[in-house]
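A single protein chain has been omitted from the complex, and every remaining protein chain is retained in its original position.
And then chain A:
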Amino acid sequence: MFTPTALSKTARRIAAVAVAAGLVIGLAACSTPTSAGSSASSSSSTSGTDKGAFPVTIKSALGSATITKAPKRVVTIGWGSTDTAISLGVVPVGIEKQTFGNDSTGDYPWDTAAIKKMGGAIPATFNVYPDIDVSAIAALNPDLILAPQSGITAAQYKTLSALAPTVAYPGQPWQTKWDTQMRLIGKALGKTTLVNKQIADLKTTLANYSTKNPEFKGLTFAYVYSAQPGSLSIYQQGDPRVEVIKALGLTETPSIAALPASKDTFTSDIGLEKANLLDKTDILFTWFNDEANEKQIEAQPLFAQIPAVKRGSYVPNVDQKLAMASTFITPLSVPYALPRYVKMIKKAASNVG
């Protein structure tokens, strides 16, 4: 017989963290691993490298990484690093295998498209769940590991640092702001000038969306996680999902923003029975695993009665790729996500009574 209690409690906690991080596990459509792109072709580009950029030392919460010369074999872990490296002209040799919103290469479609455009080799993928596949990373012979927006542990950092200089998060796991992350990666790749320009461009792009849609200004929003029946969690400021929407000009519903976040997360778990906390929210954002999941959740009376859901000022994202892309702010994800995302928000906004 099974003794489910202890095991599943730990497992649940792990899952809770993973969900909070938006890493949806358990949906892995086992894609065939891409044959490791021919290791002969060094995939880095030297254009845009600052003079005297190396050696450089980058501090993180878990230790310091010293990079002596322009990295050629970059490995990325976590969110957004792949995007940023590629947009700086460096195609990683290996990336964390994505299991939510991924395409057949195990990466995000906007990354794959950009790599094909550059003529680079599709990166090899490695698993990070339930643990980082260190031997797969070692086989890639990396000279830089980028994980500035990730949840790697101190022990994992030590192991990875033995393989190559490793850049972890500067503060808390999964809590690195998008521009901080881009600056860290720019510095590690010796392309500070270029990355600063990209950050400025992104800010302009987001501001343009905001000015082009002045109706967003007065609207309040909440971004919730409710894909598990009976659950209701609210993503709080600091979470990239929330930051993207704020950048477009909307404001978090004040009563929602005032809720304390659960320990070590940027979400407030409140439970579906407290759905009336969302009564004063103009636009409600959420994501679902798929349409069956959406139907199942929307059938719950407590969910269905949420005013924003009732009047259709509601952005339920069932397109996993769009859900992921709207969770990043990177030079690659923004052009992929925002045109469609903004259209969805405009439609929801038109239903705000």
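We take it that contacts are C-beta pairs under 8 Å (C-beta built on N, C-alpha and C of every residue); 3 or more make two chains touch, one makes a residue touch a chain; residues count from 1.
Just so we're on the same page, contacts and distances are computed from a predicted model.
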Query raised in the report: UniProt name of the unshown chain, from "2-oxoacid:acceptor oxidoreductase subunit alpha", "Thiosulfate oxidation carrier complex protein SoxZ", "Ferredoxin" or "Iron complex transport system permease protein"?
Result: "Iron complex transport system permease protein"
Requested in this report: Just name the one of A:Thr192, A:Thr205, A:Gln300 or A:Asn351 that touches the chain not displayed here.
Outcome: A:Gln300
Query raised in the report: Which residue among A:Pro130, A:Pro214, A:Pro254 or A:Gly353 touches the omitted chain?
Result: A:Pro130
Report task. By the contact definition given up top, give the residues of chain A that touch the hidden chain. Result -> 1-2, 4-5, 7-9, 11-12, 15, 25-28, 129-130, 228-231, 269-274, 276, 292, 296, 299-302, 305
